[in-house]
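This is the structure I want to talk about, given as C-alpha cells.
Note that this complex is displayed minus one protein chain, with the remaining chains in position.
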Amino acid sequence: MIGEAALVGLVGLVGLGGCGRPDVVEPSAPAPLPAHHAFTLDATPKQHRRMVPPEAFLRAYLQWFGGLAPLEVQRRAKVDGLFDTWKDYLAALGLPDYQVDTPRMTESNTIMLATLGRLAEALCVRAVEHDLVAHPPIDQRAIFAFDEPDGDLTLAAFTPRFDVLHRTFLSYPAALAPADRAARFYALFREVASHHAGGGALTPARTAWAAICTALVQHPETELY
Amino acid sequence: MKRRAALQLLGAGAAALATRPWSPLWAGAGTSSDDFFIFIHAAGGWDVTLWADPRNETKGLVVPASKTNTDVGQLGHWTDAANGSFEILAPGDSALRFGPGIGNLFDHRNRLTIFNGIAMNSVSHEDAVVYSLTGRHRTGGSVPAASIDVVVANELGRNQLMPDVAIKFGSHYVGDNLGAHAIPLRVTSVEEITRSFARSDVVLDGADRSRITALLTDEARQLAGGSTHPEPYQQLAVQHAALPRLLGGDLGTAFDARQLQAAYPQFNYKSVVQGNLAVSAAFAVEAIKRNFVRCVSFNLGGLDTHGANYRQHAHTLQELFGTVAIMLQLLDATPHPTRRATRLSERTHIVVLSDFCRTPQINMLGGRDHYPNNSALVISPRFRGGRSFGRTDDEQLLPVEAGRFTDGRRAITPADVLATFLGAFAIDPRRYMRDGEIIRDVLV
Partner (left out) sequence: MRRSLPTWIVALSALVARDVVSDPTPTPTLPDYRYFRALSVDLLGRVPTRDELAALERPDFRVDAWIDAHLGGAAYAERLRRIYMDLLRLESSPTTHYDRPAVSLRHGLIEGPHGKLDVYYRNGQRRTDPLIDGTFCFTIAETGLKVVPDGAPQGQARPITQQLLDARTVEIKPWWLYADYRERAPHDRAGPDWTARYPGLDLFLPLFVDPDQTPTTTIRVCREEAQQTPNGRIVVTGQVPRADLVIPPGRWSYPPFDSTYAQAHVGEVISCLSGTGFQSSPECGCGVGLERCIPNGPAGFSLAVKAPLGVDTPFLAIPRTASSWLAQWWAEEAKHFLDDIFASDRDVRDLLTSPGTMINGPLAQFYRALAGATCCGTGTELGYAEPEPLFEPDRVPAEILPIETARWTAIPDRGPHAAGLLTMPVFLMKYGPRRARAHVLSTAFLCKDFVAEAAALTPSTEPDLTRRPGCASCHTTLEPMAAYFARVTEADWTYLPPRQFPLSIARCAGTYPKKPPGCNAYYDPAFATATSSSLRGAYAAPAHADAGPVGLAEEITRAPEFAACVVQNVAQSLLGRSLTPADDRWKIDLAQRFVDGGYRMRALVRAILTSPRYRDVNDRKPAVPR
C-alpha cells in the first residue's frame, strides 16, 4: 500500500521535472542508457516504535489468562512459585503511581524485561496446563488454540501452530514476519524439547510450547507498537 | 553575559573559575571503570540551617530552630544556646560548620565537601528535583537533559551488569549521547528487583531462559537492522542480552529485603521516617560489594515539613545523615571487589542532593515552606574533604556570589555542582549539559 502523503509527494516531484536549466550543455557521444531497476518508492513517514502502555499490556495479559480478574490470576499463577503478588511487578512494568507522583516509564529496562519474563512464564505454564493438558475444546483455549500432533513435530507442523501464537501476541501472521522467524522458533522448540527429554513436570513438547509462548510474550514486537 | 554564551567561551578555553591553568580534565584521562556511585535524593526539600548552613540567631527573615519549634530530645548534637536555639558545631579540625541535623556524619566531617548557596530559582518540587538532578529546569513540562546517574552510568557503566539502579529516584534518560546500557533500572523498592529476577524451575530452567533470551536478542537485532529508527529495538537487544547473567545469579535471594536487613544490621530499619529507605542503602552497599552495579540512586525522604511536622525535621535529617554515615563505615570496612588492597570507600562516590531548602522564617502552622536556595553534599576521594563552597546572605538565606565564573560573578547553580562532579571523573560535562562550570577548587 502506498500512503497518501507519498502520492502527493510523487505528484510534486513530477511537477518539478521542468525546473532548473544548465547554463551550458556540452555535447556528448551517444551511449546506451544503463539498465534500471523498478521499485516502489517508500516515502511514508517513519516514527519510533513506542512501548505498549502497561495498562494495555495488563489488560491483554488478563485476557490471555482467560479473562480472569487480577487477583484470581495471582491466586492461580502463584502455584509452584511462578508468581509472587501483583504489587511486586506493577511499578517495574512502567506504571505511574499518581499517589506518590511517580511518572510513567516510556523506556524499557532490564528489570522491566525480567518482570515481563516472570509474568510470561506464569502465563505460559498455566496456559499449557489449561489448553494442552486439560485439553478443552479449541474455542475454549485462550492461548494454544490448536491440537498437538502425534509424534515428532516437524517444521511444517510447527509453522501453523506457531502462527496461532504469533497472531495472539504480535497481532499479525507469522508469514509476514522476517523469513526465518518460524524456523528460529522451531529451533528453540527442538532445543527445549530435547533438553527436557529426560522428563519433567510437563512433557518435553509441552515444555517447549511453554518456552515458545514465553519468548513471544517478551518479544520486541509484543512490547512495541 | 548569558550563560549559554559563556559556555561557548568555556568551550574555547576561556579562563574559568578555577585559579589553576585551565585544561579539560577529560583530555587524555582514562575513564574509571571500577568506581562506584551512590546518588541520594533527600526528598521534599531540607532545612539547610539545621546542617550545612547553620543559623542560630534571629536576624532579618531568619528564625532559627529552637526548642519551641523543634523536638530536640533525640538530637545527638543539639546543645542549648542561651537564646533557646542550638550551639553551632564548629570543630577545630575543619573549616566546616554544622547544625545538629548533621547527626553522626559529623564524625566524618573531614571527608565532606559541601556546596552552600546554590541558586535554585524554583520552589516547585517537580521542577526543582529535575533542576537538582539534571542541571536544567523543566521546559513545557518536559525534562530536557539526562540526570546525573544516567550520565555517569552512560560513561562508566557500559560493561557493568546493572549500570544504574534507581530506587524511587528521579532518573531521566534524555539526550542524544546515551547508550541503551544507561537506561536506569527504575523501581520503587528493592523488593521489586528481587521479585522480578525470581524464577521457578518447575517447568522451564535457566538453560531454557538463556535460549529464549538469545533468540530474543537476535530478533531485536534483526528488527533493528530493518528499521528506520532502530533505537528501541537496539535497547531491547542490549537488555535481553543482559538478562541471563541477572537471572542466573543469586539476585533473588541476595537482595531480598530480609536478607539485606540481616546482613546489615547497622542500619535503623525501624526508623519512623527512613526505615524502609534504609533497605535501599543496604542494597547499595551489597550491590557494590558484589560489583553488580555502577550507580545506585535512591531517595531518603520525609523532609517536606510545612506544618507542625517541622518539629521532627532535625531528627529526620539526623536519620538521613546517620544512614549515610553507616554506609561510609560499611564501605570503609569492605574490600573493593576487583582492586587489591583497596577499600570500597576509596572508589565509591556519594552525592546527596535535595529539591531546595526551606524558608528561613517559620510559617503560621509552625513549619517552613519552600525556598529557592539549596545545599549539596559530596563525599568522594576525588573531592577535597572538609571544604565548603558558596554561601548565603545573613538575613535572608539567599544565595550570594560565590566567585567569578565565565559569565561573571554569581552564585553557584545545580548545573555547576553536577558539572564539577562529572569533571572529577574525566567526563566532559558539555557532552550532556548545556550549563554548568567545573569548580576546580573543590577537586583533589
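Read from first to last, the chains carry the letters A and B; within each, the first residue is number 1.
Going forward, a residue touches a chain if its C-beta (ideal position, glycine included) is under 8 Å from a C-beta of that chain, and two chains touch if they have at least 3 such contacts.
Since this is a predicted model, take the numbers as computed values, not measurements.
If the hidden chain were put back, which of B:34, B:218, B:393 or B:441 would touch it?
Reading the full complex, the residue touching the unseen chain is B:393.
If the missing chain were put back, which residues of chain B would it touch?
2-3, 60-61, 119, 121-122, 124, 127, 137-142, 225-229, 364, 372, 393, 395-396, 398-399, 410-411
So that we can see where the missing chain sits, which residues of chain A does it touch?
1-5, 7-8, 10-11, 37, 39-56, 58-60, 62-63, 69-71, 74, 85-87, 90, 95-96, 98-101, 103-104, 106, 145, 164, 167-169, 171-173, 176, 222, 225
Throughout what follows, only the chains that are shown with their structure count from here on.
Averaging only over C-alpha atoms, locate the centres of chain A and chain B and give their separation in whole Å.
38
Given the complex with chain B, which residues does chain A contribute to the contact?
Per the touch definition, chain A meets chain B at residues 46-51, 80-82, 84, 88-89, 91-92, 97, 101-102, 105, 107-115, 117-118, 121, 125, 128, 178, 181, 184-185, 188, 191-192, 195, 200-202, 207, 210-211, 214-215, 218-221, 223-224.
For the complex, which residues does chain B have touching chain A?
The touching residues are 125-126, 162, 168, 173, 183-189, 191-193, 195-200, 202-205, 207-209, 211-212, 215-216, 218-220, 222-223, 226-229, 231-233, 235-237, 239-240, 242-243, 246-247.
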